[in-house]
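Before we start, here is the structure in question, set down as structure tokens.
With one protein chain held back, the other chains of the complex are shown just where they sit.
Per-chain residue numbering starts at 1, and chain names A and B are given in the order in which the chains are listed.
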Amino acid sequence: MMQKAKELIIEKILFFSSFLTILTTVGIILVLLLEAVSFFGEVSIGDFLTDTQWTPLFSEKHFGILPLLSGTLLTTLIAIVIALPIGLSIAAYLSEYASSKFRRTVKPLLELLAAVPTIVYGFFALTVVTPFLQKLFPEMGGFNALSAGIVMGIMIIPFISSFSEDALSAVPNSLREGAYGMGSTRLQTVFKVTMPAASSGIVSSVILAISRAIGETMIVTVAAGQMPGLTFNPFEPVQTITAYIVQVSSGDVPFGSTEHKTIFAAGITLFVFTFILNSISFWIKKKYHQKYE
Amino acid sequence: MSKSNKARGKDKAFAVWGISCTMIGLILLAIFVGNIVYDGITRIDWSFLTSLPSRKPEKAGSYTAMMGTVWILVCTAITAFPIGVAAAIYLEEYAKKSRLANLLEINISNLAGVPSIIYGLLGLEVFVRIMDLGASVLAGSFTLALLILPIIIVATRESIRAVPSSIKEASLAMGATKWQTIWNQTLPASFGGILTGVIIALSRAVGETAPLIVIGALAYVPFAPETPMDEFSVLPIQIFNWASRPQHGFAQNAAAAIIILLVITFVMNGIAVYFRNRWQKKMKW
Partner (left out) sequence: MAKEDEMVVAEVVNKIQESMITLVEDVVEAKETKLEASNIEVFYGHFQAIKNIQMKMPSNSVTAFIGPSGCGKSTFLRLFNRMNDYVDGFSMKGEIKLNGEKIYRNKINVEELRKEVGMVFQKPNPFPKSIFENVAYGLKIQGIKDKKLIAARVETALKQADLWEEVKDDLKKSALALSGGQQQRLCIARTLAVEPSVILMDEPTSALDPISTAKIEELIFQLKEKYTIVIVTHNMQQASRISDYTAFFYMGELIEHGKTKEIFTNPKHERTENYISGRFG
């Protein structure tokens, strides 16, 4: 009887440990929601969504999220422009051209790119990439979106290359053999046969990479600047949602003030975007996965 | 040029392009790291490692940040390891195929994709404010523990799945209870894989900056923590602080601190890979 009771208690403890993950999600949603609701009691949602200036810390306060959004989107766009072609090419090369030994050695090395702490990348962007770009484009400021975007792109290459390569590997060999049997080159096979077949996995990996770029903090904080402005000029400094949250947190803004609540308003915007992207990615992967089963 | 010759030309050209792409990320990384090492390696000496932060770059050192990193590492490990392993055991061994299991799985997948700064906001509200822990080591490690929990859970589940079910069957057939089987057979057999996952998760935690800044960890902390309730700083925050200062001396300090951080990160990942290889050899039943 003692043994049965002990087993039951252990099962309960294990259950609570796993339930903690649900509590975490609930906690995140509640915290963001409650603080945001409180914020929107003081600042109208209309202003939030349409004002083109974000200056909560200045004496003339504007609370428009658009500048932060444009900063986030601009840097993310640059990152994807870098990472997408490179990542897909790597995936295509590894899956269609490379020997399995090469693949086995290179894949973990690429994943190294994702293991480097992002503050280190931020420092690279500021001290190595920006001066280099300034030689090419002398009109560029010390803080700019391009530098941060490029380095962010390098960081997320493995997100696209690894997951896409997994998706390509999962395509049955019979499809490839069919193409080769008709005289296709490797290039034609991979781009006309294998990739389309693996498209759901590839698309889902790209969406995940975008989500990762949107949520990235330190690279943009260090290298992109702290001046939120509604611009799509990569040579100018921008501020992303994440960088803004860092700025306020490292400052002296008192907790509970409207200015402080802006970080939760920014946070919930960020959360909504990444949640939607992650869900779409998951749904695409799931829905089209049954194809080969 | 015939059509097929053109196609073959493109094919070969792509081979070159593909290799270049594969290499470019790594080459750039090597350039970056090389640059940093060149800048910072001369700055690393005993006084740098043992000095406290200062307004003068020559006098500033990484001691408090390093100690803070160690404290955070240990406390996060103590918190996240048992909870993560326990949750994974529940999902793998007790909650098979129910709607609850599905919900838990989807939720964990989702948590893995939440930006780390959001965890910072959660930690700020719940640990720093509501539980009144202040900007302490405890609040920081709880926050990071939540962040890395999904990594540990996924790695542990995979390790448990790799244990052959014949072992579990044999144990049950001898009259062992479910928990006895897990504790005496499944866990010891999966331990190597679990350890690998935990170390990788912790090396991620060591490099985190944003969530700790949000909960209030400061850069200018003139002492190393002595209890888990003390305020603290960590290497990434110290680097951030130095990188934001205009004087060149601080840039060099930042480079030096980055070297230390990278050494820690690569050593941890190296240990994890070592354990994974040892465990995979053992698993050849």
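To be clear about the criterion, contacts are C-beta pairs under 8 Å (C-beta built on N, C-alpha and C of every residue); 3 or more make two chains touch, one makes a residue touch a chain.
Keep in mind it's a predicted model, so treat the numbers as computed, not measured.
Novice: For the chain that is not shown, enumerate the shown chains it touches in the whole assembly.
Specialist: The chain that is not shown is in contact with B.
Novice: For the chain not shown, which residue from B:Ser20, B:Asn35, B:Ser109 or B:Thr177 touches it across the whole complex?
Specialist: Touching the chain that is not displayed is residue B:Thr177.
Novice: Using the touch definition up top, pick the residue from B:Arg55, B:His248 or B:Lys282 that touches the left-out chain.
Specialist: Result: among the candidates, B:Lys282 touches the missing chain.
Novice: Which is it among B:Ser51, B:Ser109, B:Gln185 or B:Ser244 that touches the chain not included here?
Specialist: Touching the chain that is not displayed is residue B:Gln185.
Novice: Which residue numbers on chain B touch the omitted chain?
Specialist: Counting over the whole complex, chain B touches the hidden chain at residues 164, 166-167, 169-177, 180, 184-185, 188-189, 282, 285.
The rule is short, and it goes like this: only the chains that are shown with their structure count from here on.
Novice: Just the number, please: Cα centre separation of chain A and chain B in whole Å.
Specialist: 17
Novice: Quick check on the complex: what are the chain B residues that touch chain A?
Specialist: Within the complex, chain B contacts chain A at residues 4, 7-8, 10-11, 14-15, 17-19, 21-22, 24-26, 28-29, 31-32, 35-36, 39, 82-84, 86-91, 94-95, 103-104, 106-111, 113-122, 124-126, 129, 146, 149-150, 153, 177-179, 203-204, 206-210, 213-214, 216, 219, 236, 239-240, 243-244, 251, 254-255, 258, 261-262, 265, 269, 273.
Novice: Within the complex, which stretch of chain A touches chain B?
Specialist: Residue positions touching the partner: 3, 6-7, 10-11, 13-15, 17-22, 24-25, 27-28, 31-32, 35, 85-86, 89-90, 92-94, 97-98, 106, 108-110, 112-113, 115-124, 126-128, 154, 157-158, 183, 185-188, 208, 211-212, 214-218, 221-222, 242, 245-246, 249-250, 255, 263-264, 267, 270-271, 274-275, 278-279, 282.
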